[in-house]
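Sharing a structure with you now.
Every protein chain except one is present and positioned as in the full complex.
Let's look at subunit A:
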Amino acid sequence: MTETGRKAVLKASGLSKFFPGVRALDKVDFELAEGEIHALLGENGAGKSTLIKLVTGVYGRDEGTIQLAGEEVDPKDTTDAQRLGIGTVYQEVNLLPNLSVAENLFLGRQPMRFGLVDRKAMKARAKALLAEYNLHLDPAEPLSRFSVAVQQIIAIARAVDLSGRVLILDEPTASLDAGEVQVLFRIMRRLRDRGMGVVFVTHFLDQVYEVSDRITVLRNGRLVGTRETAELPRLELVSMMLGRELSAEALHRGGRREVAGEPLVSFKGFGKNRYVEPFDLEIRRGEVVGMAGLLGSGRTETAKLAFGIEQADSGEARVEGHPVKLQSPRDAIRLRFGYCPEDRKTEGIVGELSVRENIILALQARRGWLKPLPRREQEEIAGRYIKLLGIKTPDAERSIQFLSGGNQQKALLARWLATDPEFLILDEPTRGIDVGAHAEIIRLIERLCDDGLALLVISSEIEEIVSYSDRVVVLRDRRHVGSLSGDEVAMEPIMQTIAGA
């Protein structure tokens, strides 16, 4: 029995998962009651997907137990989990678009007759099954004929038909429009009323409040808490997700400074349709502007516009007051911009190449292919930054892919520092980095700013933003909704602006 008096259908106790150098999940308890919609929330890297993957048997757990209706279970893979009664539907529908709806529903368990698939029976059963979801369509049509929303419902129908006790929906609404979301919610509520436990993973707070009964929040692989939705104010939820305890690190950098003078970089009405709404942003030399907001609020999108990866369709960018062309990363680099992306692995490092080659890459690219840096100069530059930033590597010739996340991040910083930049954009510079390297990176940011660089730093860690920012820009739903400076650069005002409360 749960505290609320309902029977627990799924109960995970003390679940832990370790990856080399990371605690992806640290002794997390999670309880799903029969007949409830339970929202699972947390920022990227909070441990939501790890928790789901442990429960559905994708990963083996390192610690903890999983109980299903009071009985201890040990799902070995997703098929095993489905057999036990736990079904999952992912954001990207993982069905086969080229097969028919009926085949998708009954794949691997088609009704048979004389050793052959009984298509007629399969079609009839598919039709009956989908009718329960108010979906009246021809099950012989290929799945790809239908919209993502319909495919989503078919995936749910399959999962419920297979499993029937627990349904996990991993960001099911990410690609649906408002009407389709309502259809999905109706189905979720009906399944709840039938006594199923539904886990709902999302980033949209409005939807959480609309449909869920309880909320569990994870942060940095730990359980922050489980609360009744009706009794949890929005602001408190945001602070649960983002964390509020001020670490010693946060107090590191004395007072906030009002940085005076002309802006080095300024954007006016800069934006792109369906990407980020037009925004104004000014950054001066020696100033750190923090960018806060929930995941998907348009932070990375702003950075990509500012670095020319995406092309703005409105507004203008100026450097030292002169309008500039910003159509590509090459334009940005010519203007002495630098960008450390959020997704280090796919957008930052060049895995197979050495630390040396990774560090000199941007500098070499700016010089052009006809002016190669002499090998000795490359080694000198790489050696200097390895020492300066304390990059831990056996030598500069080691493949960068074998370095830890923190050291990869430092090498990427070195890549830009080697180009002698004036404006650096750091997107989640401390994500996925262990605590020691975390503090070092923050100290580095402060040192760069003291050296007169203009910095735009994106982070999900509000306390971190508070610690080093002179000003903070807050984004919500792809809009710049606030700019805080002076005493307003503090946990409470930032979170209030994020929550829109």
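Definition applied: contacts are C-beta pairs under 8 Å (C-beta built on N, C-alpha and C of every residue); 3 or more make two chains touch, one makes a residue touch a chain; residues count from 1.
Here, contacts and distances are computed from a predicted model.
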Hidden chain of the complex, named as in its UniProt record, picked from "Monosaccharide ABC transporter membrane protein, CUT2 family", "Transketolase", "Enoyl-CoA hydratase" or "ABC-2 type transport system permease protein": "Monosaccharide ABC transporter membrane protein, CUT2 family"
Touching the absent chain when the full complex is considered, from A:G14, A:G269, A:G351 or A:G486: A:G351
Option from A:V22, A:V73, A:L99 or A:L373 whose C-beta touches the chain left out: A:L373
Which of A:L223, A:I333 or A:L453 contacts the chain that the document leaves out: A:I333
Full-complex contact with the absent chain, from A:G42, A:P139, A:P263 or A:P341: A:P341
Absent-chain interface as seen on subunit A, which is shown: 307, 309, 329-330, 333, 339, 341, 346-353, 357, 361-362, 364-373, 415
